[in-house]
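The following block contains the structure, expressed as structure tokens.
Every protein chain of the complex appears in place save one, which is left out.
The chains carry the letters A and B, assigned in the order they are written, with residues numbered from 1 in each.
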Amino acid sequence: MLGITGDLALRIAKYYALAFILLLPLPLAGDYVTHLAIMIMLYSITAASLDILVGYTGRLSLGHAAFYAIGAYTSTLLSMNLGVSPWVGILAGGMLASLFGLVLGIPSLKLRGPYLAISTLGFGVIVQLMLINLDWLTRGPLGIPGIPPLPGGPLDLRSKFSFYYVALMLTSVAVYTLHMISRSRIGKVLMSIREDEDAALSVGVNVPLFKVLAFIISTFFAGLSGGLYAHYIRYISPAMSALSESISILSMTIIGGFGTLTGPLMGAAMLTILQELLRPYLEYRYLIYGALIVIVMKFFPSGIYGFVQFLSRKVRG
Amino acid sequence: MILEAQGVIKRFGGLVAVDDVSFGVREREVFGIIGPNGAGKTTLFNVITGFYKPEKGRIIFQGVDITGKKPNEIARIGLTRTWQIVKPFLGMKVLDNVLVPIYVKRGILRGISEREAIERAEEILEFVGLSHRRDFLAETLPQGERKRLEIARALATEPKLLMLDEPAGGLTPTEMDEVMEVVRKVRESGVTVIVIEHNMRVVTGICERIMVLNFGKKIAEGTPEDVARNEEVIKAYLGERFHVGG
Partner (left out) sequence: MQPTLFIEQTILGLMMGGIYAAVGVGLTMIFGVMRLSNFAHGEFYMLGAFLTYALVMALGGDPYLLAPLSAIAVGLVGIALNKLVFLSLYKELREAKGAAAFFFQDLRFIMLTIGLSILLVDLALVVWGPIPIAIPSVFTSHIVRLPGGLSFSLARIMAFIVATISLIVLYTFLKITKTGKAIRATSQNPSAAALVGINTYRIYDVTMFISTSLAALSGSILGPIYNVYPTMGLDVVAKAFVVVITGGMGNLMGSILAGFLIGLAESWGGLFFGTEYRQVVAFLIMILVLWFRPRGILGGRS
């Protein structure tokens, strides 16, 4: 179905199963490492979702964090004000993020390059200002504390230990789904748009439809991961939609290696860990972070994963 | 007539790129469009395939008025074009280049099974002689093979009418022969072909009828022999030689 042979689905599933098993004992390393791993997983979903848009469809977004924030606020408000189960709330968050994705996707159809970059940036800023100023709903700039944790039946999902396994399972499923989409017929059609819109049109591809579809898919998963974040950290604020967050996510996707889906996962892990490692050098932290982006983009333009692929090809001859 | 253009006018600012052009193409023929540089040939292609909207005139394809329809809609009802400057999906595999139009035509969510789709794509690659490149990235192909991939990708849309924009442009004589061979085979398979071409050897080699454009106007139409004797055509080409200095 969708152009994925059972063979391919199984082969990729095996990688995910292997990673899943290898990651099972990680919480034994303590709460700090577990927390870091959870954050990496949440960023992985977001960075991978952005890859569908940037890496596969060739549509730049500098406002992806807005969808993450929309997911987080939706799930939070539904569960706190209406008593909806956070599980349903997270799903609703993904769907509302998707709806906003549609709202941004349609008017930006004809925009390219910097025009699209700034429009999406503007969208992020507007969402952030809305979250700040609609304080009767969002409690304004101070954010919302005391968000209920995910109900886990017998498991107490307030503990990092148990949440880790829930996150691991959900991340695996979400990222595997994105991976399958990228390899599906839809993925290939999206790539044809990235490669050449006119050529795609000339062989019958409904380019506007698929561009919007890419926005919908991508923002849905960003929204999901935002919802998960809300019920994990249990505090959210308008800063989630800040430009710096969007840039963070985009850096993960691109520095990791866009258009590969595996790259963004590596990017999420590397940049999150790097941020932690640089924490002691408080002042110089962003100096190094910025320099790293410059160096990778100048010398390894296809990202870390691209570089790894290049090396492995060299080794194999 | 499979395709009829009636009084097509396309302007860019003050320039009339296509000036009141009418012509018809019969089913299963190879129809050539020639003319000096800037004569409006590619613009006419863009108008027919929906990339430009004409200021005036109508395009009738298989009895249906397709004027103003979107390029993807036109491609899906069986009128597909290629590009003078080829536009393969460079970062994708050769097979995937051909698969995309098959998916679009035969159904993305349902319809053709993956195995059938791949078999079809392989048949088409075989047809244009690119089987050996199946799993290469399109960007690794030399120019001649890119031109044939362009045709393969267009054929994958299952066209009734294929419009080729300079399929032999910039090719070596050997590559040219390969492309001409492909065009002949396409025609034998029952597809009508319109070709824009500069190279007279190619034109006389494959076209049954030719239309000549100059400064956006149609100045002649007929068999290659008739057209070659037409005074106005000779003047147009001499004029070009004079300007270009060749």
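Assume contacts are C-beta pairs under 8 Å (C-beta built on N, C-alpha and C of every residue); 3 or more make two chains touch, one makes a residue touch a chain.
Bear in mind that the values here come from a model prediction, so they are computed numbers and not experimental data.
Colleague: Would you mind spotting which of A:30, A:145 or A:301 touches the chain that isn't drawn?
Modeller: A:301
Colleague: Among A:29, A:129 or A:173, single out the residue that touches the unshown chain.
Modeller: If we include the chain that is not displayed, A:129 is the one touching it.
Colleague: Considering the whole complex, which of A:12, A:33, A:80 or A:111 touches the chain not shown?
Modeller: A:111
Colleague: In the whole complex, what residues of chain B lie against the chain that is missing from view?
Modeller: 87, 90-91, 139
Colleague: Even though one chain is hidden, which residues of chain A still touch it in the full complex?
Modeller: Those residues of chain A that touch the unshown chain are 54, 58, 60, 107, 110-115, 117-119, 121-122, 125-126, 129, 132-133, 194-198, 243, 247, 250-251, 254-255, 258, 283-287, 289-294, 297-298, 301.
Basically, only the chains that are shown with their structure count from here on.
Colleague: In whole angstrom, how far does the Cα centroid of chain A sit from the Cα centroid of chain B?
Modeller: Averaging C-alpha atoms per chain gives centres 42 Å apart.
Colleague: In their complex, what parts of chain B are in touch with chain A?
Modeller: Those residues of chain B that touch chain A are 49, 51, 70-72, 75-76, 80-83, 87-92, 96-97, 99-101, 103-105, 108-109, 114-115, 117, 153-154, 156-157.
Colleague: Mind listing the chain A positions that touch chain B in their complex?
Modeller: Going through chain A, the ones touching chain B are 1-5, 185-186, 188-189, 191-192, 194-196, 198-207, 259.
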